[in-house]
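With one protein chain withheld, the remaining protein chains of the complex are depicted in position.
For reference, chains read A, B and C in written order, and residue numbers begin at 1 within each chain.
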């Protein structure tokens, strides 16, 4: 069993028009830039994209938006530095937005991966974001009921990957990726280094291979933050 | 900040009569035998104990039961090899039992640690164990609502521990312990090796120190399974 | 009653037959006890990754006696071994794999299985100490839920039934039954017979089964080597 794929385009070829896709990363940390750009080369349209943010500058998710591939963003914070690709289209009514509190977003994705269709959280109780959602009291405190999030495809970035798809992550680049790997029908990871079976200590595996369908090696991956600071643009 | 404690008895001195305590381990794997035996030396009574099993042989949780310290067990499988300490008292009506499906038990403990008061799971729908619980349909499938589990104290066994309480676990001895560490008001860990701050790679930490209140070094800890096979008895 | 002593498959043969359907590249949970035997008959050339509830994926076979490491066990609390590619994780992640539908197959033992896929495999309902373990999670977990079982109880009562009379583990879960006499799929229309041992007639097999056995196309011979 070897889940290695020969190219980035193989990995993203599973994404079809209208799909929901999860993309790992928090800002530039953990963003699978090469996978995203390979997806842009194939230009599927009408996508719902789940990520913490809504793209910055003119690379990554922002470039997907500029190429009119994204119909809806589900995210917690679409307003970080230079989010203009999203902002312009949002204010023009050309892209939908579902804003979700960050912890609720993480938990909804985990729930999707863990087979938990709904759960209760205190976050957003009493606020505009809780409107229309069921509420209930537990031990004297009010909670809001939230539903799982799932996706057709997840695109993530790992550090080490072995042929079975076992993954580690580099520092804080871990963020949403282990959760998204669980919550998508198919998960594709770019890894900075492909290692042999047994090279990852079983106690250090963060994402067990059962959650990974394919991996592509991208040595020395580009860092979104650096690209944005350099004014890069894709394509 | 150094969370090291000088003795096992220090660690277990927080347990008072009538408390709910979580004890890590799955069978002998991960069972914090030395902490349990130190607790037996102090003999608090009327305890509710949460563990996957209900003790085997005459050591660990079985020995707690033999010392009449346990009022109630919350577990998934009280019927593994030689559970006679529990079985005799249960059949005599001297100890209460709440049987919880194993995955629901794990998720309820995680929920307790994660501030999720309730969630839905398919496990137990249509069975005797779902009686009296709210049920609901999601996407055409029926689910049962379950509540979080919390404890006053958790006793667990780690492999490495640093002064901030960051922990790793040895192989499958991990099982419930990272979840219980989150779900208890106070968590005490015995670790097989105390290391210096910085000796655990930050990417390899399994339980971050925020979940740990005290640790005691027990080099070469006893393995419950081996004790049972040797016919050991405590005290 | 037909005497099936000499024609029924042994447990090892049932496990062998179930093992023939293991898919290359699949993730499989084997219930504790008898189902664990399936791994011994995994066909050559296929990679199957086994999951166990207590937080191990991709473990290897049992170690030689005396070389057990009791921190490295399966859900049946038997010692297993490491293999290249093994991964450890905690119990909530382990059951996320189960409940989240990430396993391809779970193979379980059973007391009864009904024609609508209901399964009763956790309690005889006779008192004693109730104990469920991971059974109620597993029956909802995998894409396919197979059971391996004698076709009838020791007393000769059918284990494949119209409606389970024993306490249920889960509703409408089971997709395939490997019994000591037959391989049966659970479908919309009920039990569909796929294989049967050659030495039993359809009529006799039906007589030993508590619900109608439907036939769709050919019924293959359930022939197993002496394992």
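Methods note: a residue touches a chain if its C-beta (ideal position, glycine included) is under 8 Å from a C-beta of that chain, and two chains touch if they have at least 3 such contacts.
Predicted, not measured: the structure shown is a model, and the values here were computed from it.
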Neighbouring displayed chains - absent chain, whole complex:
A, B
The listed residue (B:26, B:143 or B:211) that touches the chain absent from the view is B:211
Which residue, A:10, A:152, A:185 or A:225, contacts the hidden chain when the whole complex is considered?
A:225
Check each of B:182, B:215 or B:228 against the chain that is not shown and name the one that touches it.
B:182
Please output the residues of subunit A touching the missing chain, sorted low to high.
26-30, 52, 76-81, 83, 86-87, 90-91, 97, 99-107, 109-110, 121-129, 142, 169-179, 206, 223-226
Need a quick check: the contact residues on subunit B for the chain that isn't drawn.
1, 110, 112-116, 162-164, 166, 182, 196-198, 202-203, 205, 208-211
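In this text, only the chains that are shown with their structure count from here on.
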If each protein chain is taken as a node and each touching pair as an edge, is the resulting graph a line, ring, star, complete or other?
complete
Could you put a whole-Å number on the gap between the CA centroids of subunit A and subunit C?
36
Can you check how far apart subunit A and subunit B are, centre to centre, with Cα atoms defining each centre and the answer in Å?
34
Quick one: which residues in subunit A touch 2 or more of the other chains?
114-116, 202-203
Which residue numbers or ranges of subunit C touch two or more of the other chains?
82, 88-89, 92, 95, 98-99, 140-141
